[in-house]
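Accompanying notes for the structure given below.
FYI, not all chains are in this one, though none of them got moved.
In this document, chain identifiers A and B correspond to the written order of the chains, with residue numbering beginning at 1 in each.
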Amino acid sequence: MGYNRPMQKIKVSTQKREQVLDITQLVQAAVSKGACHDGCVVVYCPHTTAALSVNENADPDVKADLLQHLSEMIPQKTTFRHSEGNSDAHIKTILSGPSLTLIIENGRLQLGTWQGIYFLEFDGPREREVWVKTS
Amino acid sequence: MGYNRPMQKIKVSTQKREQVLDITQLVQAAVSKGACHDGCVVVYCPHTTAALSVNENADPDVKADLLQHLSEMIPQKTTFRHSEGNSDAHIKTILSGPSLTLIIENGRLQLGTWQGIYFLEFDGPREREVWVKTS
């Protein structure tokens, strides 16, 4: 059929245990490289302690409030059974979600005025990937 | 390739700070207008303090329980840094998610018996949009 392009892999390096990284421009570059003019893009996180989200791109305090509040809701409890001690990161990942499906028109990601695409690191620092597939 | 239709924009007006609105019929109308017979539809919320979900369409008490419990889990704390005072709404939005990908067959949205599509307003009242793209 020929209309699908190979998946692209974006490299993301995180510097802290928990971090919110704006990857909007990296995803847009992958969309442009994939030559998708009109359709959808799946943005996918192949990790079990990191997730993807779309939210406020203006005030960095929103990111700090998010990480602080998630850590109060889902603390690193000593009663968790998982021996790696990062069950909090797995649970935050499940609630945030592994994938986004976004709309493309005229070769551009369609995002709201205040929206950016975020990589949510919950168990770094690590070398991570984000996979991008247009269709 | 010609098989993609332009994105449609649905207008949604909310009346309260927090509100759950059933938009199932509006999304179905957009799918029908887009003449999609068989495929998928991306339903996307371009806002940072409102989200989308699929859930119970029968008992309105489910909506009330959802909003009440989310507000207990994620209250409007005075310790949040974000100066607009709506960090709770951003966090609820991130956990609920900005987009849904739904299946279409024979021109109809494929939903479970008890499912409806909901717009979740967390910082209204506002004039909002929901974007719909079939493929």
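Basically, a contact is a pair of C-beta atoms (placed from the backbone, for glycine too) under 8 Å apart; a residue touches a chain by one contact, two chains touch by 3 or more.
Just so we're clear, the structure is a prediction, and the values are computed from it rather than from any experiment.
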item: Subunit number of the complete homomer, 2 shown here; value: 3
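The rule is simple: only the chains that are shown with their structure count from here on.
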item: Residue ranges of chain B touching chain A (in the complex, touch as defined); value: 1, 4, 6-7, 42, 44-48, 73-74, 77, 80-84, 87, 90-91, 93-95, 97-99, 101, 131, 133, 135
item: Sites on chain A touched by chain B in the complex; value: 3, 38-40, 53-56, 59, 61-62, 64-66, 69-70, 73, 95-97, 100-103, 105, 110-115, 135
